[in-house]
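Here's a structure for you.
What you see is the complex with one protein chain gone and the rest in place.
Going in written order, the chains are labelled A, B, C and D, and every chain counts its residues from 1.
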Amino acid sequence: MSFLSATGMTGGYGGVDIIHGCDITVERGEIAVVVGPNGAGKSTAMKAVFGMLALRAGSVVFDGRDITRLAPQQRVRQGMGFVPQNRNVFVSLTVEENLEMGAFIRDDDISATKEQVFELFPVLAEKRNQPAGELSGGQRQQVAVGRALMTQPKLLMLDEPTAGVSPVVMDDLFDRIVEIARTGIAILMVEQNARQALEIADHGFVLVQGRNRFTDTGEALLANEEVRRSFLGG
Amino acid sequence: QEPVKIGMLQGFTGPTESLVKPMALGGEMAIKEVSDSGVFLGGRTVVPVRGDSTCIDAAAATAAADRLVTSEGVQGINGATCSGATTAVLNNVVRPNGIVMISPSATSPALSTIEDDGYFFRTAPSDARQGQIIGEILVAKGIKTAALTYTNNDYGKGLADSIQAAYEAKGGKITAVAAHEDGKADYSAEVATLASAGGEVLIVAGYLDQGGKGMIQAALDTGAFERFVLPDGMVGEALTDHFGKALDGSIGTNPGTDSPGASMLAKLAGGKGFKGDDPYVPECYDASALLLLAMQSAGSTDSAVYKDHVVKVANAPGEKIYPGELKKGLEILAKGGDIDYVGGTALELIEPGESAGSFRETVVENGKWKTVAYH
Amino acid sequence: MEFANAFALLANFVIVPAIAYGAQLALGALGVTIIFGILRFANFAHGELMSFGTMVAILATWFLQAQGIGIAPLPTALLALPVGVLGAVAVAVLTDRYVFRFYRRRRANPIVFAIVSVGVMFVLAGVIRIVIGPDDQSFADGARFLVTYRDSKAAMGIDQGIAVKQTQVITVMVTLVVVALLFWFLRRTRWGKAMRAYSDDEDLALLSGIDPERVVLIAWTIAAALAAIAGTLYGLDKTYKPFIFLQILLPIFAATILGGIGQPVGAVLGGFIVAFSEVTVTYAFKRFLAYLGPEGWAPDGLVQLLSTDYKFAVSFVILVAVLLVRPTGIIRGKVI
Amino acid sequence: MTRKVALYYGLMGLVLAGVGVFQSWNVAFGIANLCLISAVMALGVNMQWGYAGLFNVGIMGFTALGGLTAVLVSMPPVQEAWAVAGGDLFLSFLSLVATVVAIVFARRAVPPIARLPVTVLLIVAGYFLINRFFVPATERIEAIDPALSGYLGGLGLPVLIAWPLGGLVAAGAGWLIGKIALGLRADYLAIATLGISEIIIAVIKYEEWLSRGVKNVTGIPRPVPYEVDLVEAGWFVDLATRLGATDMAEAASLFVKACYLVLFAAVLAVVMWFAERALRSPWGRMMRAIRDNRDAAAAMGKNVKARHLQVFVLGCATCGIAGAMLATLDGQLTPTSYIPLRFTFLIWVMVILGGSGNNWGAVLGGFVIWLLWVEAEPLGNWFMTAVTAPLPGDSFLAQHLLAGAAYTRYLLMGAILLLVMRFAPKGLIPER
Partner (left out) sequence: MIKVEDVTKNFGGIRAVDGVSLEIQKGSITGLIGPNGAGKTTLFNIVAGHFPPSSGRIYLDGEDVTELQPHELFHKGLLRTFQIAHEFSSLTVLENLMVVPGDQPGEDLRHAWFNYRRVVANEERVRERAREVVEFLEIPHLENELAGNLSGGQKKLLELGRTMMVDAKIVFLDEVGAGVNRTLLQTIARSIQRLNRERGYTFCLIEHDMDFIARLCDPVIVMAEGRLLTQGSVQDVMNDERVIEAYLGTGRKHKRVSES
């Protein structure tokens, strides 16, 4: 059994189902990337894994434990961290407070982790006392990722972390993600910058209309002509 | 036989809710007394039916009155509490349906001249009268200047106007007039203004458990005034209980006579666990009594018939009837005799069907009300 | 000398009362602003919550008085206050559990919460009146004054005295302590920050592992405790009467919003501004000027900007004017 | 959806009919009349909140303006007052105009730095100039038989004219207020409107020469016949007997209420038609877009300020019409009765409980809440009697509870409100 294995997830927002029997798995130290067209259900699948969506069928097993019924805040305590796609910073809290909130469940000293985040995103150190709501779009995105890193999770879930960040920051971010993965953390992310993402991915999942269409290693997916044409922009 | 129903249309909720509590009990006490007597219209019973006139919401008061009259089928109304609601009910329910209404407490001078087709009475005097009496008392006591505050409604305003007019006509000087709103959180602004104008006494034409009390409190706390002149809405045990000796020397006036009726009522009420001398409690008792005595006199519960008997039973000639003696009154009437209902307020109805208003002058001594004269 | 008199006059009639009233409003506004800021809705039941807490405190006071327990010269009610706080907290937590939580789970619009709180307000109003009745209740004992008008006059040797009540001082002190504590709690402690985070974005708070129910519980506890304290102190200073608490809600909300929604310091500033504008704008300067002017002279009129009739109107004009300059309150508050 | 609407309205009709049968038709008609007025007010609020997201908590003020208009239109003029003070009033009006003109001119003429001081100076000067004529004039007016008159009176026109006119007056006030305050967001706008409505009430309360203030104006002429005249009118007695009525007083009273009912229903229908048409047209769509996101709407070419002002004025006008209707029905203007609980929050409760954004919902909310407001009282009494029935009659608890029966009105009102909101958290008839 994989470190995280979500199998047969089916559910939606009240009315019709958005995802149908979706499977997603990640191992420790690996990076899994979910790609697919807009509205395919990628974010929905992430929310399902994180327990923010009631599943009609399927199960989520994390670290050998069935967590299908756990509330999101309990999953955080189990070691899951999540950066959602929209609304992913506390706008009226300062940058620093945002990071502290990321470490809410930790009781140990967080200053070292905070320094690491500032190192990764120097601009945040500069703006540490500014409310996050006053940041530029890309800066916010950096705060959001930083916030999730503060949790020191065992599984880090990122929903389009690079949307709106500049190329150089994106490169850094991907580097850092690889580094994090090397420390044994599992990474699950959704990306529209799919090419770059698949380049670093161990596994890729292509979701279409709420179903798994392709599942393979990142490399193989990049090599697949159909995938390239239909989802990666040629 | 069906019991006779009397509507108790009072401001149970809203700004007069605490005044109304004992009033309604007083009014219902008279009803029970009549009902228990066994001689009312050949042994019929009487029950009160409550309706909430809210004091401020004319529409809700009208709706409640409508319900009392057309749904509950009451044969007379004791109410309403406040002049505004009373006017609305009078125009929209009483006159259209031809039902007798006696208000214990609506004291606005405007109600003296309102068109009522003979269906409306009140056991409280118009404020116009009280103003004159206060003016006379002030002059008699040699008070040359006074500040004046009133609760900002038709009662307060009407009373304040009449006090000012009467007092100034007799040579006194009102240094400043400031309205106060009931139920507000703070009255220091009003007191500050009045203090700045000065005056030997402060006349407080308000309610004792409302803004009036707040004004006195603030005036005492800041040392702005030490003596107060307190018209009817302010006279009550609750005030002296609260302030004690701080009020010593203050003057009060309220409808009342040296007739023993008031103390008889107080005793009756005491047995029932409420105060018979709280404001408008005697008036309310009398209003109920008057309704029922008039029915007895007319031998009918039809408003159109008994409305003409109200003044008759209230005024001389006839045997004087005091609180607690309603049975006696009913018996006399049943035999075709004549009564002069005195009640708790020494009731005397003058044209156009309102209390003549004899007033009692009191002073506070040692933290207690003490009657000193009658006017 | 004359100058001293003028100052004493102003202090006695304007400054001291306005500070005391301002502190009372501020205490109420602090409770409102907590719920407004954290749970993001205007809680119209706050007035009744104050009333309820006070009622419980009064009942406890009566009990203590009957037992002969007291802390003279301080009012017994202070001893009973913890019971009042407990009562208010219990009610707040229960209403949250059985009323508000449902809407929270459904992500209802803030206005729905506000309307629901009107429902709670009605229910509480009914319960309070059924339990203790609509009447005035005086429950203050102990020494009323710290400095009476007469004593201060004698002590200072001038014509005008300054009266200071014990409750006024207590209220002001409590207000200052509470606002400092709250400020510290929200800005510096972990749970305080968690509460602000929650008020920003519930979902995201959830993702950070913040237990929303706990945040809500803390918010209600603080708000209800403040309500009970505010109500009891107000009742001690003025009087307890259920009907007043509906009326006092208006200036409290004015103070809250004027100060900036969700801002404790703003709530206090707002409270004082409302209080001072009510008391000063309509003040008649006649006596004051008479003291300052030449001997034996006094102005003819009252020297009053506007009659007290317009005191509320004026304070609202000031309020609107401030909002026009600072559209989200004195200290930049939340927009809900 | 429409079936649900029909069902709810059907139920509402049934309940009213039930009131008619079990209490009396007079009560039912009386309630229905106020339901209709409340519904008009609720429509006004719905336009502002439901369409455009404007948080107006100053409804009370606009309603009161409508009421004032009813007085100013329909009461007979007090000739004496005009005779003693008309000239001075005219002069003070002239001074007001002169002041305004002077300010406008001066602001154009002087350099920007001097603008503020000059304006303030002119305002102060104007204030004294106006008061010079105004104060003695009002004193003279108020001195005329203060117990009965003491004001200028009205125009002596039919009161029906006051309904649209009340709308206009409220609209005018709304325009002025909107100009000042509409830049504010949600709750901040709320407190501003609340404040302004308190100011309006203060003016009506204290400017006795205009409105008699707290001394109230009573006896506003009716647009429908008087019961006392009806019972004596041959045609009516004929008609009533033909219809099988026995009690003439009751029949007359019912007839009058029915007349009002027709009038109010007609107004509601007209307002409703306009409101629905507006909401269903691109205008409504634009308003909802503005409500959802001001910035985006502005970027899409919508003049957010102007639209807000427009819808605010429309809503205020609607409340003004309702206010004039209410004063007409009450037959009096009692300024002290304008309190926020009754005239602002209750209306808001109507809108939200009915379903904001949906006109049919708002109207239904108006009906439901008014019915509750009135019927909570007998229900409360009944409830307490029922509760205490098993207790021995003279037990302390029973006595205490019965003494508190009047306050069950609050309790029930609240409880039912909470229940309905629980069962329909988005309102009885949600926006969509």
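The working rule: contacts are C-beta pairs under 8 Å (C-beta built on N, C-alpha and C of every residue); 3 or more make two chains touch, one makes a residue touch a chain.
Please read these numbers as outputs of a predicted model, since none were measured by experiment.
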item	value
Visible chains that the absent chain touches, using the contact criterion stated earlier	A, D
Residues in chain D touching the chain absent from view	274, 277-278, 281-283, 285-286, 288-289, 291-293, 295-304, 310, 431
Chain A residues that touch the omitted chain in the full complex	13, 36-39, 42-44, 85-86, 123, 130, 134-139, 141-142, 159-160, 163-172, 174-175, 178, 192-196, 199-200, 202, 217-219, 229-234
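By definition in this document, only the chains that are shown with their structure count from here on.
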item	value
Identity of the chain that, by mean CA position, is farthest from chain C	A
Inter-chain centre distance, chain A versus chain C - centres from mean C-alpha coordinates, in Å	46
Distance between the centres, which are taken as Cα means, of chain D and chain A, whole angstrom	54
Cα-centroid distance, chain A relative to chain B, in whole angstrom	75
Contacts with two or more other chains, residues of chain C listed in rising order	129, 133-134, 246, 307, 309, 312
Chain pairs in mutual contact under the definition given at the outset	A-C, B-C, B-D, C-D
Chain C - residues contacting chain A, complex	190, 193-194, 196-197, 199-201, 203-212, 334
Contact footprint of chain C on chain A as seen in their complex	50, 52, 71-73, 76-77, 81-82, 84, 87-93, 97, 100-102, 104-105, 147, 151
Chain B contact footprint on chain C (complex, rising order)	12-14, 16-18, 21, 24-25, 129, 133-136, 138, 148-150, 153, 161, 163, 165, 234, 238-239, 241, 243-244, 246-248, 251, 275, 278-280, 282-288, 302, 304, 307-309, 311-312
